[in-house]
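Report on one structure; see the data block that follows.
Missing here: one protein chain of the complex. Every other protein chain is in place.
Showing chain A:
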Amino acid sequence: MAIRFYLILVVFLLSAIVSFSLYEDQVGLMDWHQRYIGKVKHAVFHTQKTGRKRVIVSTEENVVASLDLRHGEIFWRHVLGTNDAIDGVDIALGKYVITLSSEGSLLRAWNLPDGQMVWETSLHSAQHSKSLLSVPINLKVDKDYPILVFGGGYLHAVSPIDGEVLWKKDFTAEGFEVQRVLQPLESSIIYVLGFLHSSEAVVYQIDSKSGDVVAEKSMAFPGGFSGEISSVSNDKVVVLDSTRSILVAISFVDGGISFQKTHISDLVEDSGKAEILSPLLSNMLAVKVNKRTIFVRVGGEGKLELVDSLSDETAMSDSLPVADDQVAFASVHHEGSKIHLMVKLVDDLDTVLLRESIQMDQHRGRVHKVFINNYIKTDRSNGFRALIVMEDHSLLLLQQGAIVWSREEGLASVTDVTTAELPVEKDGVSVAQVEHTLVDWLKGHVLKLKGSLLLASPEDVVAIQEMRMKSSGRSKLTRDHNGFRKLFIALTRAGKLFALHTGDGSIVWSVLLNSPACARPSGISLYQWQVPHHHAMDENPSVLVVGRCGSDSSAPGVLSFVDVYTGKEISSSDIGHSVVQVMPLPFTDSTEQRLHLIADTNGHVHLYPKTSEALSIFQREFQNVYWYNVEADNGIIRGQGMKSTCSDETADEYCFTTRELWTVVFPSESEKIISTLTRKPNEVVHTQAKVSTDQDVLYKYVSRNLLFVATVSPKGAGEIGSVTPEESALVVYLIDTITGRILHRLSHQGCQGPVHAVFSENWVVYHYFNLRAHKYEVTVVEIYDQSRAENKNVWKLVLGKHNLTAPISSYSRPEMFTKSQSYFFPQSVKTIAVTSTAKGITSKQLLIGTIGDQILALDKRFVDPRRTLNPSQAEKEEGIIPLTDSLPIIPQSYITHALKVEGLRGIVTAPAKLESTTHVFAYGVDLFYTRLAPSKTYDSLTDDFSYALLLITIVALVAAIYITWVLSEKKELSEKWR
């Protein structure tokens, strides 16, 4: 019986669910996927004796990857968790990539050719400390040197073959900080240098076989150390003292420790505070003093002498041994749009091995990091290649005076995304060059026809697939009728703006933001500034980038306006006040520039654009402008209204003061704000009424001024499972942001964050963890308006006795009710979004970014509070799915199909002009784009619709009609002759 019931249920579900799925040959037709790695931190070249030259990199996005040195493609890549930052990467035994991560507590080995994990060792760590990875350079393979790892207060020796911990040594003593672990070549003694209370240098000599301390020496330094250290050779390090004005060379050759002090003022004049730079140069160190970089050579007895001094904008690489016991290093500096790469010998800075200048095709800012590698040229001389990391996080390989390849790694750290239209096709632009000729068109359709009639040979199938992949100008740079071609404008953490084409994901333009006030402002957020449509069609649309000079929230803000068509920065201004919150207003001026309010830290708001026209528009609506701010740390939400213009002398007429109209004060001992969310301001709602099966009408409570707030008990704000169910409660609120009314308050006992929510139309769906059931849950809340509930009578509507057209005021007492329902959800979630279409008619799908970095499309019908266990026949016809305790995950409804959007952080949806279709853009370390039709493309023919088949059918029919007509005429004639 049960089986039968299940079968019925399964059959019903299969018939009821219009799940989104693709056929294999449809992959890549409207979706694209780009793989990135992020800003490179470390790079290790692997070029000896291998067919495939590669470079192993670790990045700030916690990625370890192997890149092809010839083309820059990714051989393999692993994205570690968000809390698993990589501290060091190296190659051991010539075949394993060793990574140290999580503050020196996780050591992993990956197979160099294919990236398979060979072993993983989790190391004991007792305290937070800096971590050091030291992989011996194996000159003799038979001698098995261990990998030395210092992290968490322990020194571990790990076998590179299987990851076994050979021995460990405790350095967790009070106040002791290990600074360097050195293992001289051909020696079985390991030197561990550390500072005790930052004032005493201690050197331990440890036997590398057993881990026993052979000798221990210490020597007090009265001045104290500042912690910055540079090891210049196997027995010498240089540190700065606590005043940062004295360089101290510490040598710990077999015997004892000796200090050699050198005042920086002796080396350079008018010295300020010094800073030791990170590059490791043998017998030399680089020090940054007074915005200049000086090179200091360390002599045999710790004697320091100045050798060279360079301007500040120079990046340097570590030193690299080249032939004949010589050591070289690379330095890169800018000059206009050119960069100059120089490779010099460390011993003799006048010997320049390589001098190249490279023209940069676009603005990428300064050089941040350089890694060099040498190779033997065809003429047996030394050649050098350099991997450089630019300020916009891009990665470039320079060789023979040219950029061999470049990777736009800035796109791995997208922080904000908006959409923009492409320019309209002008008469001057010839379409024919892009479109096929008629013959090509016919050929293509004949091929398609063959395909659909199953007559195609394998070669034809390949040709068809290829044709579909680059079909009819999907990457054309003009607007199309269906609105499928658009631009996604992405702002990255490096402050660079990219415009990506929806057709193929190509970068249409990119611009690195500048500011008159500070060199490189950090971008905060992105707004649509000017979207010309009705009038002002001649204006180009533009976006507003809000940034600030510095990381502090009180730092002065910077506004940049960027033309969307050309990618040129129209203007950039330093606004002279801080930026706390940016509020786009629902008003535009005559050139379609949107009015924005920017709140600063003083509680004032500033109106932009600063024109008299904008001011007059704003003055008209002055009384009806409200805003709110959420003080998440404080647990208070404040609603504000406009009061008057600022009275300070410095302020202009575009500055306004506000007054507090309402507050919501969450009790600090029981509730902590963890999530707030509003509806998308540009969302379109097709209908307010919802007709149910029994001819009843429900009116959605559609308000733009609703705020969803989720709070948890302060104890439960930590990780899942850190509290018992009794201690933790999750409370969700719906708050009207004009009056501060709490419209809905629901508490979930025994539940915990993190809360991921999505708010659309009149519903909120949120995801959290239920500690009692040990499962994730999803709850839906729908709000309905009761004040319009009487408008059910048709006659009332006909005679106009209804209140549907009456203006809605937040000051009226809200008459609404909520419906809610909870379901279990089997997966942990990273982000949730919802599809949005042009008119809001198409049914909606939730786009759930799962922990596996995939995106699941779930019909909104599954999260409908009207679901019941046994829906009536009428309800079934309406599309109500029988209630189940958990939401189904149908494998075909993963819109990312076989791909993964590694490090998924956000999903953005934007409507196409065609009502059925929506653009979906997901970003993380990777980028993914696809077009979705939540209710199938009911308003257009599919791309692979065979027009030729239709044409041939019509021709054949016409021919058949003609032939039969002729035949019947003949027959009739012969009948008559009879």
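Rule of thumb we're sticking to: contacts are C-beta pairs under 8 Å (C-beta built on N, C-alpha and C of every residue); 3 or more make two chains touch, one makes a residue touch a chain; residues count from 1.
What we mean here is this: contacts and distances are computed from a predicted model.
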item: Among "Two-component response regulator", "ER membrane protein complex subunit 10", "Proteasome subunit beta" or "Large ribosomal subunit protein eL14 domain-containing protein", the UniProt name of the subunit that does not appear here; value: "ER membrane protein complex subunit 10"
item: Absent-chain contact - pick from A:787, A:828, A:843 or A:937; value: A:787
item: Identified contact with the non-displayed chain, of A:823, A:862, A:894 or A:928; value: A:823
item: From A:812, A:892, A:942 or A:968, residue that would touch the chain that is not displayed; value: A:812
item: Hidden-chain contact residue, picked from the options A:747, A:786 or A:964; value: A:747
item: Contact residue for the chain not shown (choose from A:303, A:355, A:568 or A:659); value: A:659
item: Chain A, residues in touch with the chain not shown (by the definition above); value: 1-2, 5, 623, 636, 641, 643, 659-668, 670-671, 731, 735, 739-742, 745-749, 770, 772-773, 777, 779, 787, 806-807, 809, 811-813, 820, 822-824, 869-870, 883-885, 974, 977-978
